[in-house]
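Only one protein chain is missing; all other protein chains are in place.
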Amino acid sequence: MASKIVTFTLNGRETEVMVKPLTTLAKALREKLGFTATKCGCYEGNCGSCTVILNGEPVLSCILPVEEVEGQNVLTLEGITPTEGLHPLQQAFHENFAVQCGFCSPGMLMISKALLDKNPHPTKAEIAEALSGNLCRCTGYDPIIAAVQQVAAGSNGNQGGSHE
Amino acid sequence: MTTQAYFRPRSLAEALGLLDEHGPAMLVMAGGTLAMPLINKGVSRPEKVMGLRQAGLDYVRPVDGGVHIGAAASLARLRAESDMPLLAEAVKNVAGWAVQNMGTAGGNLFAPPPAGDLAVALLALDAQVKVASLKRGERLVPLAEFYTGFLTNCLAADELVVEIQVPRPAGKAVLLKYGRLYTNTPAIVTVAVHLVAENGRTRDARVALNAVGPHPLRARQAEIALTGFSLDTAAIAAASRAAAAECEPYTDPIASAEYRRRMTGVFVQRALAQVAA
Partner (left out) sequence: MSDQPLNTVGKSELRRDGLSHVTGKTQYIDDIQFPDMLYLKMVRSPLHHARILGIDFSEAEKVPGFVRAFTYKDVPKNLYTILCLIGVGPDEEPVLAEKEVLYKGEQIAAIVAQSEEAAIEAAARVKVDLEELPAVFDVEEALKPGAPILKPWGTNYFVYEGHPFRRVRYGNIEQGFTQADYIVEGCYEPKPIEHAPLETTGCVAKPEANGRITVYTNTQALYFSMDNTALILNVPFNKLHFVGGTVGGGFGGKVDVIVEPIAALAAMHTGHPVKYLYTREEEFHVSSTRVAYRIYFKDGVSKDGHIVARQVTSYADSGAYNRHTPYAVTKHAANISGPYDIPNVHIDAHCVYTNRVPTSAMRGFGVTSASFATELQMDKIARKVGMDPFEIRLLNAYRNGDMRPYQKVVGDATLVEVIQSAADMAHHPLGERFQAMNSWDRANSPARPEPVSAQKES
């Protein structure tokens, strides 16, 4: 089978990418399209670093064939970073020292955004459950949960960010 | 070798046709949470792959108080749409949010222990699996007969799992999963119990276990120890002992066989105590 062209909406823009069969979304984003904010810590769907948002739901891009997002909406960290300033979650992560080496951060930010979009005022237990598929070896998780709680407490329902 | 073809059939008929044409050399997947890691690592190098997301198998249909679950229905969909608390509890304990979004009800049947906890709930609820092939049509297999060993099942080479049928639960059911973490953790042991009472005694008992054998299994001796008796401390203790004795736990990096066996007794006891309460 020859390579095929997959067309999908990426961060609000219609995007085409040519891929060999079964190329993952992570590989398409990172190597074909140059969107390297999404990270791959394991390539086996275990660490959560590659989390992106597909039609409003978090998915693991390192194990998702990009053909499966044909015609659909993909949101990555690049898509929530405003031209100036920071998304409230990015600001909160930075201020709460929820970021150390930074490798898990894109995945953590995306799963946190997915959570707050569905549940703007989650309990600590709900935050912990939602983020439980994302591993971090640096922070011990508490600063990350505190950052999400801070945004949840401060939000008036308007999450800001672009290309949603 | 790199995969040469990725088929995405738009109907069950098309999927069965592809399976018939390409045979066992073609890897079948739905959510990809089991197959793609192996492909990424180069452990599995299938020339052809078929993905079932578009094949009309993504549904959760209430039927006569029970539910028919399309094999490619996501675990998250099952959790959200099924009104059976036992199934929701089982899905809640599968990995993390993103895996629940991507993994499917049918696919989870193929996840080897210590994963694959959906089957524990399904076994406790007497689920049946509908399988289909192009040449022989459909047949129903009780889930209790689906597994034949570690990573082996009763499917013929040209058969697909297309649906899981769960009858209306007649009694009280509880599922408990014990892992090293509260969430996103492989099981030390997972227990599901489903008891139907009549005149103060247990008429039907189902005790299902995972991570203490080559596949999710029914603890038959534990069920016998409960059937016909009232659900009192003695019966619960007898059933726990029986479950611990009859399971076939193994040692892995998560837990030793000995610990798994002891925890089987503990968690069967706790699950039954919750039913009794």
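Order as written gives the chain letters A and B; numbering starts at 1 within each chain.
In this text, contacts are C-beta pairs under 8 Å (C-beta built on N, C-alpha and C of every residue); 3 or more make two chains touch, one makes a residue touch a chain.
None of the values given here were measured: they were computed from a predicted structure.
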{"item": "Hidden partner chain, touching residue among A:40, A:127 or A:145", "value": "A:40"}
{"item": "Residue among A:77, A:111, A:127 or A:146 that touches the chain left out of view", "value": "A:77"}
{"item": "Contact footprint on subunit B, counting only the chain that is left out", "value": "1-2, 41-42, 45"}
{"item": "On subunit A, residues whose C-beta touches the chain left out of the figure", "value": "30-31, 36-44, 46-47, 49, 76-78, 81, 86, 90-91, 93-95, 97, 99-106, 109, 135-138"}
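Convention: only the chains that are shown with their structure count from here on.
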{"item": "Distance from the mean Cα position of subunit B to that of subunit A, given in whole angstrom", "value": "29"}
{"item": "Of all residues in subunit A, those that touch subunit B in their complex", "value": "1, 20-22, 24, 43-46, 48, 51, 57-60, 62-65, 67-68, 111, 114, 128-130, 132-134"}
{"item": "Residues of subunit B defined as touching subunit A within the complex", "value": "2-6, 8, 32-33, 36-37, 39-41, 49, 51, 53, 76, 95-99, 101-102, 181-184"}
